[in-house]
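Structure provided below as structure tokens; questions to follow.
One protein chain omitted, others in place.
Entry: chain A
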Amino acid sequence: MTGIGKSFLGVRVLGGVDLEASAGEVHALVGENGAGKSTLMKILAGVHTPDEGTIEIDGRSVAFGHPIEAQRAGVAIIYQELTLLPERTVAENVYLGREPVRRGLVDRAAMESATAELLSSLGEESFGPRDLVRRLSVAQQQVVEIAKALSLNARIVVMDEPTAALADHEVELLYTLVRRLTERGIAVLYVSHRLREIFDLSQRITVLKDGAKVTTAETSALDTAALVRLMVGRDLQSYYPPRATEPPGEVIVKVRGGGNARLHDIDLDLRAGEIVGIAGLQGSGRTELAKALFGAEPFTSGEMTPCRPRSAREGISAGIGLVTEDRKAEGLLLNQRVRDNALLVARATGMRRPAVEGLLERVRLKPPRPTQEVRLLSGGNQQKVVLAKWMTVAPRVLLFDEPTRGVDVGAKAAIHELMRELAHDGMAVLMISSELPELIGMSDRIVVLRDGRVAGELPAGATEEAVMHLAAAS
């Protein structure tokens, strides 16, 4: 790709970007949110047409007007949000839009046996071509996406934040899959916020900033600090804000023997001024714990003070707030304005309504415009609106479920600072994160869950190994 440029509604989002990838290479593409990574990849996949610049594949110049043309040229893209149909089978999804036909009718047998072959070539045996995608886990669905890319005979596979929804042990499986792709001589373009993956997998790294290319470098020539400097254009020396110096205050939430269908015998204290990290593998009950404390999927047994909420509404009136894992589906009304979103909880519960404008400054929304529609904001800014939504009702406890997922480095630091600030002001904070360095960097105390139970508790600054040991021990 040479000299790629693109504007949306007069706003230039990409200009003069060059990118090349060779067969068998993993080429990482990094940059803050809004740097233009997704737009560049969507141009390669034929979703957007570039205003300027050229694309060549195997030395031949190509121009795509529709995703199907990019597919035919050997470009497959695996999006951050999986693009599968939950109500259709694996085989139907793999061959969607390209179903094999015989005498005018879809040849199901051929389609299913070809899918079975693809799956076994990927070493996948836990599901088959006739299973409904709805019944698969996120990691299994990703295998379906990769099988789909292979079925296209793709020469180039773009992976956009492929690990965003994966737990740590599933990330290892993805690494294996990526290596299988490169062994076949496929070029993999790997877009991720997770620097560790980039160093583990890629041979070269291209850094984008504000729609322009900063550099392309050999991965071996860079270290984390150097890469972060290239991405944000400044040093992020202290990656995480300093921990509290004073001992935590009074216990605000106290759970004894809390249980429901997914959780068993949970004992937990949340204190004013403290950030408690919750670690665990996917399916260990982390999100379920947050939802139980909040009341959205309540505890059905055990004791909890100040009260055991039976609904989100009761949780809110007990002073508990939940920043959900999926902000688009559960946290925001995307086609309403920032102001209406920020006032959502306050209006619903009839609590006092502080001036929204001041709050938007406080959560570092950029720009702090209350009339903007939320769907037009970047991931980081959307998350800040979710925070503002809770701050209007001044909860005493705030639960954060993956608060920085899909958020760029700059916004991530802002959210971290804000969480620490809230704790400092006397709030009890609980944080769930699949990203261990973040969890360890932020928490004053880490509670590890396994199979819906508390597996153990670790002090601030515990090692990743110690956390993983508790989370995965059998």
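As a convention for this text, contacts are C-beta pairs under 8 Å (C-beta built on N, C-alpha and C of every residue); 3 or more make two chains touch, one makes a residue touch a chain; residues count from 1.
Going forward, contacts and distances are computed from a predicted model.
A single chain of the complex does not appear, and UniProt lists its protein name as "Autoinducer 2 import system permease protein LsrD", one of "AMP-dependent synthetase/ligase domain-containing protein", "Alkylation response protein AidB-like acyl-CoA dehydrogenase", "Autoinducer 2 import system permease protein LsrD" or "Na(+)/H(+) antiporter subunit B".
Only one of A:Y79, A:Y175 or A:F199 touches the absent chain when the whole complex is considered: A:Y79.
Touch with the chain omitted from the figure is made, among A:E25, A:D51, A:E99 or A:D267, by A:E99.
Counting the whole complex, the residues of chain A in touch with the unshown chain are 45, 47, 66-68, 71, 77, 79, 83-88, 92, 96-99, 101, 104-106, 108-109, 112-113, 128-132, 135, 148.
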